[in-house]
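Note that one protein chain is taken out, while the other chains of the complex remain in position.
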Amino acid sequence: MTCPNTNKDRRQFLAGVAATAVLAPGVVLLTAPASARAPGEPATSANRWGLLIDTTLCKSDCTACVGACVKEMGLEGHDRPRTDAQYIRKVTVSDPETGHSHTLPVMCQHCAKAACIEVCPTGASMRRADGIVLVDRHICIGCRYCMMACPYKARSFTHEEQDNQKSYLPRGKGCVEACTLCAHRIDDGREPACVEACVTEGQGAMLFGDLADPASKIAQRVAKEASSRIRADLGLEPAVRYQGI
Amino acid sequence: MMRRLGAIGSLLAAVLVVTVLGSWAAWAADGRPDLPKPKGEQCIDTVDNMRRGHFDMLEHQRSLTLRQGIRGAKVSLKECVACHAAEGADGKPIPVNAPGQFCQSCHAYGAVSIDCFECHATTPKGADASAQR
Partner (left out) sequence: MIKHEYSELQPMTPSWLALVGVLGVLILAAFGAVWYMEHNGHWVTGMTNQVVWGTPHVFAVFLIVAASGALNVASIGSVFGRELYKPLGRLSGLLALALLAGGLAVLVLDLGRPDRAMVMIAHWNLRSVFSLNVVLYSGMFSLIALYLWTMMDWTMKAYYKPVAVAAFLWRLLLTTGTGSIFGFLIARDGYGSAVMAPEFIAMSFAFGLAVFNLVLLGFYAGSGRPISHALIHRLGSRLGLFVAADLYFVAMQHITSLYWGGRAAFETFILTSGGVYTLLFWVGQIVLGGLIPLWLGFCPRPMERGRVRIASALVILGGLAQMYVLIVGGQAFPLQLFPGMEVSSAFADGQFHAYTPSLPEVVLGLGGFAIALMIVVLGCSFLRFLPVSLDHHGEHITPCGCGPIHHHK
């Protein structure tokens, strides 16, 4: 098991990395998991964006990822928890037999064989060539069948009118929405907002990268270290992997 | 009697012609009821092409951007808003779909209604100006 001290050390180390990154732009280039795609170029299947989440580093009282997502995507909501949208949430898992409990962030798992895409009548639920699962809200009719099908409860229905949307994240009444893995940031060569916040404010439990690139840190780690997926038994092949679940 | 009717007839016809021609001229001349001045020197295409085809451009581009991930295309709703949202006296951007603003005034004139701004931000940066893009 991890001892709190290692965690702290690691945290300071990562904060240090982040600080260096801010100070020296060169470092960002070296560690940046992606580079901005040239204008006019489509996403390609040469990439498979994914996350590796080390739940042993995820602190139960830390919600940096959730807060960052809400801010990035403009999901402030109407203070109605049952109908407001969420893209990422912290789930607490306890073993009833041992009493052990830990937390982990859960968002759209960007499955290769996504149930939502399978059931969507119009093809609004779709996967980009680089594996990011999105809702094309231009043709979403709001039937919510994808929400019935998703095992991860990752999607939300926009239950009421919105204003103050971000220019990079249009959203409005009557369609289904979910985590986009921050496609707008990835296309720009940046990391998802939750990952960034986890590094700077949290424990650095989340790693973003290209699973299809053998040289990437995430691909190397999943090749060497044990990792698993939530409800792997369903065979949906998510792009989000977890350690310590 | 017939003369009276004839006179009324030609009067009506004249009124009709004047209104039609007048509104036609208003439409064809310097454009719609006072469009707020856009930023930049020129639009992404000729004014003529924009007037005639901006909806087809947008509708064509949106799936390319969203589904294929093509960024930085010539046509982008985000960019339309960036140039066409005017600034108020307080320096804050005015939503493009607000009454009298660029997209709205012209559509109101042509009795067109669009649902794009139920979702899309109506000011250049969206919710708050501190947003990164």
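Here the chain labels run A and B in written order, and each chain numbers its own residues starting at 1.
Convention: contacts are C-beta pairs under 8 Å (C-beta built on N, C-alpha and C of every residue); 3 or more make two chains touch, one makes a residue touch a chain.
Values in this document were obtained by computation on a predicted structure and should not be read as measured data.
The missing chain, though absent from the view, touches A when the full complex is examined.
The chain that is not drawn here is touched, among residues A:115, A:133, A:207 or A:222, by A:115.
Residues of chain A in touch with the missing chain: 66, 78, 80-86, 89-96, 106, 115, 117-124, 139-145, 147-153, 155-161, 173-176, 230-231, 234, 245.
By definition in this document, only the chains that are shown with their structure count from here on.
Contact residues on chain B toward chain A in their complex (touch as defined above): 62-64, 66-73, 78, 81-82, 118-121, 123-128, 131, 133. Note for the complex: chain A touches chain B at residues 37-43, 74, 126, 128-130, 132, 134, 136-138, 161-162, 164-173, 175, 183-184, 187-188.
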